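Here it is, the structure, as structure tokens.
Entry: chain A
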Amino acid sequence: MKSKKKPQERVGVYICHCGSNIAGVVNVEDVSTWAGKELEKEGVVVARDYKFMCSSLGQELIEKDIKEQGLTRVVVAACSPHLHEPTFRNACSRAGVNPYLFEMTNIREQDSWVTTDKLEATKKAKSLVSAAVGRVVYQKPLESLFVPIDPNVLVVGGGVTGIQAALEIANSGQHVYLVEREPSIGGHMAQFDKTFPTLDCSACILTPKMFDAGNHKNITMLTWSEVEKVEGYIGNFTVTIRKRARFIEESLCTGCGVCWEKCPKKVVDDVFEAGLGYRKAVYTPFPQAVPKYPVIDHENCTYFQKGTCKACEKFCPTGAIKFDQQDEILTVKVGNIILATGYDLFDARKIPNYGYGRLPNVFTSLEFERMTNAAGPTMGKVVLRDGVTQPKSVAVIHCVGSRDKNYHNYCSSICCMQSLKFAHLVKEKTGGDVYQFYIDMRTPGKSYDEFYQKIIHEGVNMIRGKVAEIIEGEGGLIVQAEDTLVGKQRRIPVDMVILSAGLESRADAKEVAQKFGISCSADDWFIERHPKLDPVATMTDGVFVAGACQGPKDIPASVAQGAAAAARVLSIIGQGEIEIEAATAMVDEITCVGCKQCVASCPYQAIQFLEEKGKAYVQEALCKGCGTCVGTCLPKSITLKHFTDEQIVAEMIGAMRVMKSFEMTEVA
Partner candidate 1 sequence: MIDYKNVLTTCPYCGTGCALHLQVLDEKLVGVLPAKNHVVSEGGLCIKGWNVHAFVNHPDRLTTPLIRKNGKLEEATWDEALTLIADKFGEVKTASGPDSVAILTSAKCTNEENYLLQKFARAVIGTNNVDHCARL
Partner candidate 2 sequence: MYEPKIIGFLCNWCSYRGADTAGMARMKYPPNVKIIRVPCSGRISPELVLRSFREGADGVILLGCHIGDCHYATGNHRTAKRMPVLKKLMEYTGIEPERLYINWVSAAEGEKFTTVIKEFTETISALPPFVETMK
């Protein structure tokens, strides 16, 4: 029988005002006075309220009480523990109280911010404080376990973000596996011609980085590859990667290009060229591709489809074509993972009013990017779908799929600047009229608004209004919109329309998140640990996110995040070992009856069965502390540290006791 005697502890209770965030709704003085008096029987010896508990003065208050009043347990009622639990745990630790003897209760996000009635909010706060006090006396000191960090890193996604992250890490001397789904790294940025607001040549600034990454001794480049499975935990991930068959022997290939010159099969390139151009069945997406090796497109290759051809094999000077190549499954061990999987472009076909796909001279932003690229399908010429006619007037439509409750509520953040860039390029290349249809202009980056002013001076027509419809007429297109500045409907005839499509999360973002054990927001962007203070970490230790996979971002922000994620990873590697979850499960060998039910129930295979003893055993380093086994074990021989039945029940009783007492006083 477990000892059920209630422990005698000295508990300190601290109620945070959080300025007026909490104190504006919850009567914090009342809560602290009440706790000091009514919870005395539960062990409370000090109860205070303070403006900002998380401030250094607030923390010192706790530390001082611990030392002077001999507190053995600390409860802080403030914001979400996801925010400041570590802060107060550290404060306790400094004053000599084990961090696991601290309990935090959330009276801001889950009380003052969500409750209208001040009295009710105060009651709820009391109830939550009572619950925390009830629990904290049963908490036990825990010591963390440390495991060594594997210094290798996995970066998923070879766009500019991933490249940046990979280079930062590789340059510091650690090894990186860079996994890219496409045949070449480079991502979206490789498709662009110019970048806003500086109008640098995109390729000129990106390709050197791609080259560096491709040739770095510390980077293993795995293009045309995808991550299949991730196991393990921070410091010790085992990642399974499928390296798809290129049908090219990389060690023999020189990237001379004879194969794609000789390949008879022409294919519309709707990935890199956005459908405007062609490639062969054996190809590299673009001339500066890294790595230089082409891939054979199995679905379009005549040999694979019809069994004859082999032109490439015939002409290859080094005999590098290998039609019998198979997918390769690699297993790599890494300590940290950075996800930089980027974004998908919003599919403009979803808005039928804009006619994309139906009206030939409606283009998407990506199509226009390729069109203006000197190496692109039109050699940089701005022309209509017929490939020859230069447009005399062009409309650029903002917020296509963004800021629209039918599609995405969010602002894609890059479209305004991108559209201005398009206006400039149209003017520069055709001298025609440009009409910008926008909802609001958003130019908050460095030199962004200056760029906007400059474009206005170039004589671009700015029309504030959401485009209702694009129709055919008068030998071209007619854009219908309400000009909200003048308050009148306008019909503007143009030759060409560019839809500045928004960014959206990758179609398989959910699947990827699941694979890596992180979560997605409602729009399927990966969720960061904290939107302000921890933007590149995730709730899963050792897995970081960077760039547009976390939300729409422009190049500078993506690059910054790539570097930031790299810095976080390097700091972990630098620690050499990492503290892992102390709140793991534990088997009481005396009471375990050896029925093996827990072994089957563990999602991590962390429970071993010791045949000799006939008992179950938890491997701490594998245990993630979910507690599923606890719910399975009938005699309750397994306990989850820090979430024991005793603790949860005490917390529940604490909350309930106060609710009941209010009920009684109200009746009386």
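Quick note on selection: all candidates are chains of the complex that A comes from, given by their letters.
Structure notes:
The working rule: a contact is a pair of C-beta atoms (placed from the backbone, for glycine too) under 8 Å apart; a residue touches a chain by one contact, two chains touch by 3 or more; residues count from 1.
Treat the numbers as computed from the prediction; the structure is a model and nothing was measured.
What touches chain A in this complex, out of the candidates 1 or 2, is 2. Contact residues on chain A toward candidate 2 in their complex (touch as defined above): 80-82, 106, 108-111, 113-117, 120-121, 123-124, 127-128, 131, 510, 513-514, 517, 519-522, 527, 539-540, 583, 601, 603-604, 624-628, 630-632, 640, 643, 645, 648-649, 651-653, 655-656, 659-660, 662-663, 666.
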